[in-house]
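With one protein chain withheld, the remaining protein chains of the complex are depicted in position.
And now, subunit A:
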Amino acid sequence: MTTRFAMAVDTVRCVGCNACVIACKTENAVPEGGFRDWIAQEVHGAFPDLSMQIRSERCNHCAAPSCVDACPTGASHVAQGGVVAVARNKCTGCKACIAACPYGARYVHPEGYVDKCTFCLHRVTQGRAPACVETCPTRSLTFGDLADPDSPVSRLLRSRRFTVLREESGNRPQVFFLA
């Protein structure tokens, strides 16, 4: 089976502390003002009958990535393990991919190219966890290979209820939110 990298985000455990965000920023030398991951808080109800979901979000590394389709230069591409990546040398900064992404996962790097989460491909290809996963104090983030039924991420998705974001986009996101 071909490797299919994916992430499960446990919204029950996550406290939205932003450790994932800061760890990503230093690991990937993300410039000021740019984010490859972020925290979303969604509140429902009225005082005092409330509920809230906290999510650590990032590029969904979609199986049908509209950003790749939209890229005129081939810079946005599907890399190893299904990871959606941007080749800096091919990117002209035209922002077509930014318009096409349903998740707002991309930003323009000050050096002119579009940048985004890579699932820390430089680490995972060496068998290490992405930086956000490694640091998460609540262990809310589980990364692994969906093609491997024994991977922690596969097992979690079998045992827990989950949702994806904007399923209707047809992008087939590969980041799953455990409820």
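Rule of thumb we're sticking to: a contact is a pair of C-beta atoms (placed from the backbone, for glycine too) under 8 Å apart; a residue touches a chain by one contact, two chains touch by 3 or more; residues count from 1.
Keep this in mind: contacts and distances are computed from a predicted model.
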- Message: For the chain not present in this complex, what protein name does its UniProt entry give, out of "DNA phosphorothioation-dependent restriction protein DptG", "N-acetylglucosamine transport system substrate-binding protein", "Nitrate reductase" or "ABC transporter permease"?
- Response: "Nitrate reductase"
- Candidates A:Thr3, A:Thr138 or A:Ser169 - the one touching the absent chain: A:Thr138
- Mind pulling the subunit A residues that touch the left-out chain? 10, 12-13, 15-19, 21-23, 25-29, 32-33, 35, 38-39, 43, 45-48, 50-52, 54, 77, 79-80, 85, 87-90, 111-113, 118, 121-122, 125, 131, 134-140
